[in-house]
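Comments concern the structure below.
Note that one protein chain is taken out, while the other chains of the complex remain in position.
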Amino acid sequence: MKRLYNSPGTVVSEALEGIALTHPELLRLAHDPTYVARVDAPVAGRVALVSGGGSGHEPMHVGFVGPGMLSAACPGEVFTSPTADQVEAAVRAVDAGAGTVLVVKNYSGDVMNFEMAAELLAADGVDTETVLVADDVAVEDSTYTSGRRGVGATVLVEKVCGAAAARGDSLAQVAELGRRVCARSRSLGFALTAGTVPATGRRSFELPDDEIEFGVGIHGEPGRERRPMEPVDALVDRAMAAICADFDPAVLTGEVLLFVTGLGSATPLECSIVARRAVQELDRRGLRVARNLVGSYMTSLDMLGVSLTVLVLDEQLVELWDAPVHTAALRWGA
Amino acid sequence: MKRLYNSPGTVVSEALEGIALTHPELLRLAHDPTYVARVDAPVAGRVALVSGGGSGHEPMHVGFVGPGMLSAACPGEVFTSPTADQVEAAVRAVDAGAGTVLVVKNYSGDVMNFEMAAELLAADGVDTETVLVADDVAVEDSTYTSGRRGVGATVLVEKVCGAAAARGDSLAQVAELGRRVCARSRSLGFALTAGTVPATGRRSFELPDDEIEFGVGIHGEPGRERRPMEPVDALVDRAMAAICADFDPAVLTGEVLLFVTGLGSATPLECSIVARRAVQELDRRGLRVARNLVGSYMTSLDMLGVSLTVLVLDEQLVELWDAPVHTAALRWGA
Amino acid sequence: MAERLSATDVAAVFHGFAQAVERDRDLLTELDTAVGDGDHGTNLDRGMRAATEALDAAPPDTPGAVFNLVGRRLVSTVGGASGALYGTAFLRAAKAAGAASTLDAAGFAAVVRDATTGIAERGKCAAGDKTMYDVWTAASAAADAAVADGLPAVLSAASTAAGGAEQEMVPWQARRGRASYLGERSQGHRDPGAVSSRLLFDCFAAWAAT
Partner (left out) sequence: MAERLSATDVAAVFHGFAQAVERDRDLLTELDTAVGDGDHGTNLDRGMRAATEALDAAPPDTPGAVFNLVGRRLVSTVGGASGALYGTAFLRAAKAAGAASTLDAAGFAAVVRDATTGIAERGKCAAGDKTMYDVWTAASAAADAAVADGLPAVLSAASTAAGGAEQEMVPWQARRGRASYLGERSQGHRDPGAVSSRLLFDCFAAWAAT
């Protein structure tokens, strides 16, 4: 399959060079090991915030590095979590002595590599706290699985923790807020086609023209269920039903934040059509969409699909969401 | 082909509803005729700025409505210019008595419908000035063609004119600045696949796996030339050569703005890889990329490709580019 | 055979045109996909549906009023090049028809002549640019030449000339509209607007033949 690459092996490194070249006032790209940090890090007296994961999900995470959000991001190869070295080096580069919160999506590889890094840092007196994001209701959370995957809520955790760190919250407070976002977020995605992995030049899975994968992840894993294709409103309703059913009913009231992310090839037209129905559905359930974010912020290469996230807001979360942020992909108030 | 639609006929109207529902503080959607206006328009004492065109290019133009950019946008059906009615109604809604600048991409349909609207408005005493964007060097500009197409420079014109209008420039001044951006901008795009038109569910053109269209437009028109597929760096070099060769050498010096827009399905990884090479190429030619914008800002449904635009800067253009803007798709300083 | 077109007659022709456009919608879109952006059939179908609905809702009582209503509805609902061009053409036709209750051979030829000028002005196009204008000028010239032979002859001559022009243009290179971006690659393709214009003149001729 044709793509805009030079060669499969250089996709990540060339893209990172491109990002660094086009955001010199914001970002610094480090090599061996690879990470991307705020130019102004470490920021004295502030908790640092580091995340990372496999590449192929852009703008996450590198696009969220900057004032009000991440201090650094560690991009792995496509769909491959970063190495422990990358995480360790990034934290050492941005930690200002106030400790570092690690935002980790719940995938075996990510969890293990961040954990190894945290062990190495702890041995050296660098404090870290880990916020584990596991919001995907498509996956059963039981002792017989690796637990839920981390998807859309990751972006929300990074925004909220970034704002908390910027205003001077302590390591424990920033981590606590991140966990609060996790506890109040649920997500679900569906896809009409898989993404095209650079290394193979092929889609991770093939779907007939009348079928979709419901409950997909962002790494080309097939979803939990293969279903017949339906008009998008029906798919959104189905996703919303699964998301809402998973919340404790006592929590799911009042104001919510709706996050709709395209998974790669969904056009802005399609994202808006999905957002329309999602807002209507939440409204029908008596929930007010007080904040929203719609666009392709967490992707899976060129997958055609969307992922929906609902975060139940409270006053503090609204304040932190609204706080200024200045990153390549998300910017307001600055 | 599967897409995230309910039905081909409702794509535009549902997407507009979605945008309005998710940006109530920023935008107002009017029906019969359809347009999208800033909630705070008309802004007293300020020149208004109206653009529009066929849909399928999102976020352009609706995503650029807001303080510091467009006063209103008129979205037509997919790849179909808006009607004269839409333009007329939008201008009437946002004109504050200081006149309105119309940003028109040079396509027969757009030109004629905006012209009809301008005639109707003039008859009623509403002053308009038209800035015609025609930056695509892939098209020969001669009396034997409809002239060059308007592509990427449109976004730059809207940003610069929006900033000029916001600071209080007169109708003539705002239009003059828009024409200045046009005179100093050149663009070229290439695509590996065409977009999928909702009405037919098919790609506008089919390309074999080892060929590309060089010099494509954004409406599914084939390009000027079908070429063998090459690594993306070679394609970027080829596009840059065409762009730079088209400038008056006396103009093409000093600082430039580089705009790389994905055309629909180009991933952020791909856009960054393209941007990397484009910056390097401009650098090699002794030009400094003082400002840049990289992302999918002007698209052609789900076309897989990119379009490159170079704008030769001067002090005033830098100032207007940097001025605050608050729209759904472009936001800084606000 | 009728020597005069009434308001009802003109409305009937537009109903026929709407049906023809609906029938050939995919063909028109197909032709526009090859040289343009693939919307001409959809565009015109949307517009003619709106136009015939308006004609049914409040049937106008002069040919001029029919042209005016159709022109206005097209301007409001089509967009694109063809919305502006057909809209302008029919609004000019309305002006040429004035308040007369019927159109005879000379009246019809005058209507086509003014509509054709409207297209040239709106499209800034000339003969040989390979657009709908080439079909309209051919039809207009043929209509003018046949005025002495009466309305049915005028309508039939216009239709024949339109068909001939549409075919003759195929090898040309487009110099206006989206097809012009293709340069030499536009050669050998039928122009979608020329084909739809030809359909319109066919509908007038069909009315005369019944």
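So that you can tell them apart, the chains are marked A, B and C in the order they are listed, and the count of residues begins at 1 in each.
The rule we apply is simple: a residue touches a chain if its C-beta (ideal position, glycine included) is under 8 Å from a C-beta of that chain, and two chains touch if they have at least 3 such contacts.
Note that the coordinates shown come from a computational prediction; the quantities given were computed from them, not determined experimentally.
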Visible chains in contact with the missing one: A
Residue in contact with the excluded chain [from A:Y5, A:Y35, A:F64 or A:Y107]: A:Y107
Residue of A:T22, A:S71, A:T154 or A:S204 in touch with the missing chain, whole complex considered: A:S204
Hidden partner chain, touching residue among A:H61, A:K105 or A:R149: A:R149
Chain not shown: contacting residue from A:R224, A:R276, A:R291 or A:R331: A:R224
Contacts of chain A with the absent chain, listed as residue ranges: 33, 54, 76-86, 107-109, 112-113, 115-116, 138-140, 144-146, 149, 197, 199-200, 204-205, 217, 219-222, 224
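Here is the rule we go by: only the chains that are shown with their structure count from here on.
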Topology of the chain contact graph, where touching chains are joined (line, ring, star, complete, other): line
Centroid spacing, where centroids are CA-atom means, of chain B and chain C in whole angstrom: 32
Inter-chain centre distance, chain A versus chain B - centres from mean C-alpha coordinates, in Å: 29
Computed distance of Cα centres, chain C from chain A, in Å: 55
Multi-chain contact sites of chain C, meaning residues that touch two or more partners: none
Residue numbers of chain B (touch at least two other chains): none
